[in-house]
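All protein chains but one are shown at their positions in the complex.
Order of writing sets the labels: A and B. Residues in every chain begin at 1.
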Amino acid sequence: MDKRAPARSGLSRRSMLAGAAAGVIVPAVAAAASSAPASAAPGITRQITMYAEKIPGTDLYGYGLEPGKPTIPGPLLEMYEGDTLEIELVNNTDQRLSIHPHGVNYDTASDGAPFNNSFNNPGETRTYIWRSRTQYQASNGFWMPGSAGYWHYHDHALGGDHGTAGLLGGLYGGLIVRKRGDLLPSKQYTVVFLDMMVNHKIAPETPIFEANLGERVEWICIGHGNLPHTFHLHAHRWADTRTGMLNGDNDRSHVIDNKNLDPGASFGFQVIAGEGVGPGAWMYHCHVQLHSDQGMAGVFLVRNADGSMPPGAQEAIDRFKGHGHGGHSAHSGAVAADPNGRPLPPSIPPGGAQKHPNAGGGPLDTTGGAAAKQAPPPPPAPPAPHDHGGHAGH
Amino acid sequence: MDKRAPARSGLSRRSMLAGAAAGVIVPAVAAAASSAPASAAPGITRQITMYAEKIPGTDLYGYGLEPGKPTIPGPLLEMYEGDTLEIELVNNTDQRLSIHPHGVNYDTASDGAPFNNSFNNPGETRTYIWRSRTQYQASNGFWMPGSAGYWHYHDHALGGDHGTAGLLGGLYGGLIVRKRGDLLPSKQYTVVFLDMMVNHKIAPETPIFEANLGERVEWICIGHGNLPHTFHLHAHRWADTRTGMLNGDNDRSHVIDNKNLDPGASFGFQVIAGEGVGPGAWMYHCHVQLHSDQGMAGVFLVRNADGSMPPGAQEAIDRFKGHGHGGHSAHSGAVAADPNGRPLPPSIPPGGAQKHPNAGGGPLDTTGGAAAKQAPPPPPAPPAPHDHGGHAGH
Partner (left out) sequence: MDKRAPARSGLSRRSMLAGAAAGVIVPAVAAAASSAPASAAPGITRQITMYAEKIPGTDLYGYGLEPGKPTIPGPLLEMYEGDTLEIELVNNTDQRLSIHPHGVNYDTASDGAPFNNSFNNPGETRTYIWRSRTQYQASNGFWMPGSAGYWHYHDHALGGDHGTAGLLGGLYGGLIVRKRGDLLPSKQYTVVFLDMMVNHKIAPETPIFEANLGERVEWICIGHGNLPHTFHLHAHRWADTRTGMLNGDNDRSHVIDNKNLDPGASFGFQVIAGEGVGPGAWMYHCHVQLHSDQGMAGVFLVRNADGSMPPGAQEAIDRFKGHGHGGHSAHSGAVAADPNGRPLPPSIPPGGAQKHPNAGGGPLDTTGGAAAKQAPPPPPAPPAPHDHGGHAGH
C-alpha cells in the first residue's frame, strides 16, 4: 500500500539524484495486501550511481554521486522501509574495493566482502542491491524488527578482507532507513569517529555544523577503526531510541548526551537546535579525554533564528580555530599530528552536512506546544538519496 | 523453599542431562497463584554435575557435563524464570577454581569469588545454587526486573581473585534465563569474544555456525578479557532488546547489527536464517578493524532449506579457510599469532553450537504471515540444560 503509481515526483530539486544520470525507478504494480511476507514489503526501487575515486592531492578516497566529486564522508543515503536501492558502483581507482551496508538486506553478491567474491576490481563497475523491510508480527505476539535505523556503509575490500585500508582511506558514509511517519529534519549532519579523527579531520579542521535556532537537526553518528569512542554533544540531549525520541509519557528509555561510538556502531537522533539553551557555539567531541585533547572536537553553531550570529559565537569559533595553533594549552603540540601518518590537506572535500531535501515542504515542528496533541499528519513524501558532500553547511 | 519434591519428567531425550549422572528435579506441586511474591516464584529445581578439567594436549581448561568432555565455551545452560539450578562442580584440575554466574540469584556461598571463600580447591567438589526470579510490580507502578536474559558464567578464582587466568584458560560459557512464553529457537550459537579470539580460536579456525534457510537461530554473545569489541553479523539484524525482538508496532527500540561486546557483557537475539537475504556464507566478526584482520571473524553458513549447499558458499568458506594462509592479503602474517602466547592446537574441543532440544517438538515460526496474529501458544515445556560442546552443528 505504500507503493504508488510510477511517476517522477516528490523529489526535491535540491536532490543530486533528480538531476543526476542515475534514473529513479518506481514500482509499476500496486502493493500486495498487508499480509505480504517481509521479503515482498511494498516500496519503491531507486537506481543510483556512485563513484569511488581518489581525492586529488591526497592518498585518500571518497564515494560520490558524481564523477570527480568524492567526499569524506560519502553521500548520505536514505530510504523508507520497504524500499530498494540499486547502487551502480563505478570504481575509478586502481584498487580493489566495494560497498558494504549495515542494516539492510542484500544477497551474497551484494555483500561487498571479498569472501563472497563481491567487490569491484580496479576500473570495474558493479551493481549492489540493498533491500529494506518493514517489521512484522510473528506468532506469539513477537515483532521481528524492520530495517528502520541510522545505519552506514563502507568499503569491505580495499587492501584486505575487511576493508581496513578502505576505511582509513575515507570510504564510508551514512545510510538512513526511515519508517513511514518518522519526522523529517531540516538539517542533517554525519559525524564519523575513526581512530583519532572526525570525518577524517582533526581540530581545528573538524566540521562546524550550522543551524538556526529552532531548526530540527538530525545527527547521524558512525564509529569506525580501532579505538573506542564516546560521542558527546553540549547543551542538547536525546532519547537512546531508534529516533532519539520517546514513545510516550511512560517511556523509561535512557535520555543521554554521551554515547559509545565504537567501530561498526551507528546511531542517530534529532534535536531542536538551541532549544532551551539558546543560540551559540556548542562543542561536540569525543569524551575520551586524550582523544578530545588531540583534536576529536568540533562545533555545532546554532545561529539566531534569523540566521545572524549570536553574541560570542564568533569569538568561540576563533578560539576553537586557534586550537591547534597555540590556543590549546595542554596538548597543542599533538593537535596537528595525524595518528595515521597521512597528510590531511585542506583540500579534502568535506562531507557531512546538508539541508534535508524535504525541508522546504512546509514548517517542521520545532516547538511542541498547542498543536502537540493533534493526530499524526499523513506520511511525508519519500526522501531521496542525495549528495551532501559538496560543502559543509550548504 | 524453591526446591520441591523430586521427580523425573519433562526432559527431552535429546538432552545430555537425561542420560547423565546428574539428577533432575521437577516440582511435584503446581505453581502458586500469580500473586506469589518474587522470592517464592514457582519453578523447578534441577541438579546437574559439571566437570572442570584440563583439555588434553593443551594448557587450557573447560567445563563439561560429563567427565573427560570439557569444551570451550562450556555447555550452554538454560532455565526459566523462577527455576533453580543446583550445580555440583567437580574440580578435576590441580588449580583452585570456581563458577560464577551473571544474572541469577545466589548467596555468598555460591558467589564463586575467593573473597567469599566460594571456590573449589584442586580435586574438590562443591555445589553452587543459582536461583532465578520473575519480575514483580512494586508500589508506584514500577516493575522490578526478573532474571530473564542472555547471561553467562565463568571462573572467578583460578590464579587470582577475579578468575583472569581461568577465563584466559577457557573457563566460561553461556546461561539463558527465559521468561515463559519466549520463543524457542531451532539452533543456538554461543560466541565469546575474549581478547583477540572467538571461542578461543582465531580465523580460520573460528567456528562455522550452520543453519538451514528459515530456521530460527539464537545467538548468545559474551565478552571477556581486556579489550573492547563490537560484534557484527552480516545480512541479519535484531532489536536491541532482551529478546532481539520488538514489543509492538510502536516500539522505537534500536534495531542493530553491531553491538559492543565488552568484558563481562552478554546479549542474545534470534534471527531467521537467511530471511530476506537468502542462503549463503555470511560473515560474523569483531568490527574493530585490527581485531577482524587478525582473526576475530567466522562464518554463519545458511544452507538451502533442504540442507544442501547454496551456490558459492563452499567457495566462500574455502576463501575463508585460506584466510590465515596467504588468502588474507593485508595481515596474513599476523593471523596465526595467538595474542596470549599459548598454543591453540586443533584438538581443542569446540563448544558453541547446538540444536535446541525442544526444536523437534513442532514447527517453529519462521515466516510470520497468516498465523502471525493468533493468540500466543501455551508455555513450552521447560528447556533443560544440556551439552552442546561436543561438535559444532550436532
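Keep in mind that, in the parts below, a contact is a pair of C-beta atoms (placed from the backbone, for glycine too) under 8 Å apart; a residue touches a chain by one contact, two chains touch by 3 or more.
All values reported here derive from a predicted model rather than from experimental measurement.
Undergrad: Which parts of chain A face the unshown chain closely enough to count as touching?
TA: These residues of chain A touch the chain that is not shown: 181, 183, 228, 230, 232, 234-235, 237-239, 243-260, 272, 275-278, 280-283, 285, 287-293, 297, 312-313, 315-316, 319-320, 323, 327-331, 365, 367-369, 371-374, 376-377.
Undergrad: For chain B, enumerate the residues touching the unshown chain of the complex.
TA: 35, 37-39, 102-103, 105-108, 111, 113-117, 131, 133, 135-149, 159-165, 167, 224-226, 228, 240-243, 245-247, 253, 260, 262-267
Quick note on the criterion: only the chains that are shown with their structure count from here on.
Undergrad: From the C-alpha centre of chain A to that of chain B, how far is it in Å?
TA: So the centroids are 34 Å from each other.
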